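The complex is shown incomplete by one protein chain, all other protein chains being positioned as in the whole.
Naming follows writing order (A and B), and every chain is counted from residue 1.
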Amino acid sequence: MVRDGVAVRKFMGSYFGRLSFFILLGFLLFLASNRVDELRVYQGATVAMYVVAIASLILLTGYSGQVSLGHGALLAIGGYSAALARNHFSAPIWICFGVAIVATALAGAVLGTAAARLSGPYLAGSTLALAVGLPSIANQFHILGGEQGLLFDVGAPPARLGADFTQYKWYFWIAALVALIAIWWLQNILRSRFGRTWRAVRSNEVAAELAGIHVGKSKTLVFTVSSGLAGLAGALLAMTIGTVSPSAFPLTLSFALLTGAVLSGVTTLSGVMIGALTLVVTPEIADAISNRFATSENVTTNLPGLLVSALLILVVLLVPNGPVEQFRTLRTRKRANTHQ
Amino acid sequence: MTMYQFINTILIGITSGAIYSLMATALVLVWRSARVVNFAQAGQALLSTYIGYEFIQRFHSFWLALLLAMIAGAAVAALIDATFMRTLFRRAGHGPIAGVAPIIATLGLLGLIRSLLGLIVGGKDARISPPVSNIGFTVSGHTLALSPLKLLIIGSVLTLMLVLSLIFQRTNVGLALRASAYSPEIARLAGVRVDGIRTLGWALAGAAGAAAGMLQTPDGNGALSPDSLEFSLLLVFGFIAAVIGGLESLVGAVVGGLLLGLVLAFVLTYISGSLVFITAFGVLIVVLLVKPGGLIGSRRGRRA
Partner (left out) sequence: MIGLNRSRLLIASTVLATAGLLISSVPAQAFSPHSEIGVTSSSIKLGVTLPMTGAASPGYNKVPSAIEAYFDYVNANGGVNGRKITLVVKDDQYVPTLAVAKTNELILKDRVFALLAPLGTANVKAVASSVNPGRRGIPTLFVNTGFSGFGIKKGYPTTFTILPSYIVEAKIMAQYISETFPGKKIGLLYQDDDFGDDALAGFKQAGLTFTVKVPYASGSQGVAGVPATWIQKLSAANVDVVVLFGVSSATGAALGTAAVMKYTPKWVLGSVGGDATTIKALGVPAGVLYGATGASFLPATTDSSDEYIKLFTSINAKYNNNAVFDNNVLVGMNTAFVTVQALAAAGKNLTRKGLISAIEKKGAKFFSAGLVPLNFSASSHVGYSGYWFGTYGPTGDLKPDGGAYTVYTTDSGTGAVVKSTYKRPAMPANGLPTQS
């Protein structure tokens, strides 16, 4: 039994193991998309978008110790650049996603250079101010379409998929595939030399510096990669709502993403689904609760915010490194005990 | 006419800057004593202002309510530090997210306070009317952007600053506050009860935030609501003002607030009315890039 477990773990630890895991997961999602109704398929696409956005924040926070309170602003850059590429150059959607990644990574590199010189609260406050100022930037430049924003139409699903193949299933397929590739790629990066460097910086900046790592450069690189992922998430968000507009990236989105990252645990990518699912499911739970128990409008409208904030605070207080890390620590401790 | 426009622009800058200063002061006080930028400050100010509103309903005195709201704000802040933040630092004070846990926690607190307020008082009509006239003074036929209320706000900011600097410069507690801010370890070795002193820092900040809320509300449209846009913006502009002033210094917070107020007033009057947020963000970025220690910061710069 123990031996089997080791074999499985060994396989999963290998490059091909991870690749086959992601392919298997993709196949499962494909099967799922044919089984569930359209609303779930749409929510699945939203979950995939959140997975990418939260992974981006986990990378930033867990691997460089920085935090962004205005990640929505980076998503906006991605969404807008994807829409501009689509509308002005009729670029294929894959190119649009690429443009979103590159444009946002570039913006991130600039921001990151400034951010590497600043400690946590400064970056947090600055990103907050950026997110607040975003709408007026969109309104200053006519190419950005003002308050009503720009259309971002990825097109109807290919005809060969059949007449019953809905638009949302198509969105879900694209978003799920993009998310799988992004997370798979990120996993590999984190296991590479870069990942090791970032982890070294995270655990001890001084020691890393002594070991010859340029901490500032390393942080800037993390911010750049994180921004690229955020841009990708922004393009996915724009796809699912078919448009980009300033009001699609409110402060509440930035706060929700941060909440998702904390719920997932910022030290590891493994829990990324927890945060993404929670963000989609909480409003439904709140809806169900208020439909069953409350009649007051105050309860209905404030319950989702209350649940999410309470969850955030509980997680930070009780399992600051996230549920996955906590579970892992517990198990390691348990194993150590049984071995004694 | 243009001279009056110029004078009024300066007055608008100073009076709105005074409000940003109060919020900046609150942020600086917490930062100095706990190395935390308290994003919940907007929520605490809102809660204190609601408490102040209730006192006004009961005692029909703005002044008494202002005092009680400041006491309540201090109590709430002390409670937050003594229970919530202390637990947080014990549990997440080290490890990979130690640096960001306080930011996340105070953000969560902000959400919690707002949604709880929404549950309790959401949809109710709450309004604070100005305790003194808010009609501008007239000088040879021209109305100035200065009213008794604005004078009161400036006076309150000055009084608060005076009281705070007396506490900091002339009392033992102030010495302990400064010592803990400078180096908690050394202060602890010197026999300072660092925990208690930090809680006191939070309490002072809570009072300053409460004053900001109680003075801003009647100066604006007077209406209070749990999802008030005004309070969120107050936090953002207060933060920018605090950063301009170096985040460490009380004088810096006041100077930062006034400077931000003046820059905004001049840009809005003489360039374009739609540049508020872009200007504020631009000022923040310029300060961070050119003078990251703030205009009146300590030399230690921006380390956490």
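FYI, a contact is a pair of C-beta atoms (placed from the backbone, for glycine too) under 8 Å apart; a residue touches a chain by one contact, two chains touch by 3 or more.
Since the structure is predicted, the reported quantities are computational estimates derived from the model, not experimental observations.
From the options A:S126, A:S218, A:T240 or A:T259, the residue with contact to the unseen chain in the full assembly is A:T240. Interface note: of A:H88, A:R191 or A:R333, the residue touching the hidden chain in the full complex is A:R191. Among B:G245, B:G261 or B:G294, only B:G261 touches the chain that is left out of the view. Within the complete assembly, residues 1-2, 4-5, 8-9, 12-13, 15-17, 19-20, 118, 122, 125, 127, 134-136, 138, 143, 145, 147, 216, 219-223, 227-230, 232-234, 237, 261, 264-265, 268-269, 272-277 of chain B touch the chain that is not shown.
If you put the missing chain back, the residues of chain A touching it would be 8-10, 12-13, 17-18, 21, 25, 28-29, 32, 35-40, 42-44, 46-47, 132, 135-136, 139-140, 146-149, 151-153, 167-168, 191, 237, 240-243, 245-248, 250, 252-253, 268-271, 273-274, 277, 281, 297, 300-302, 324, 327-328, 331.
Just so it is clear, only the chains that are shown with their structure count from here on.
Separation between the centroids of chain A and chain B, computed from CA atoms only, is 33 Å.
For chain A in complex with chain B, the touching residues are 61-62, 65-67, 69, 114, 117-122, 124-126, 128-130, 132-133, 135-137, 139-140, 202-203, 251, 255, 258-259, 262, 266-267, 297-299, 301-303, 305-306, 308-310, 312-313, 316-318, 320-321. Looking at the complex, you find that chain B touches chain A at residues 31, 36-37, 39, 84, 87-88, 91-92, 95-97, 99-101, 103-105, 107-112, 114-116, 118-119, 122-123, 226, 232-233, 236, 239-240, 243, 247, 274-278, 280-281, 284-285, 288-289, 292, 302-304.
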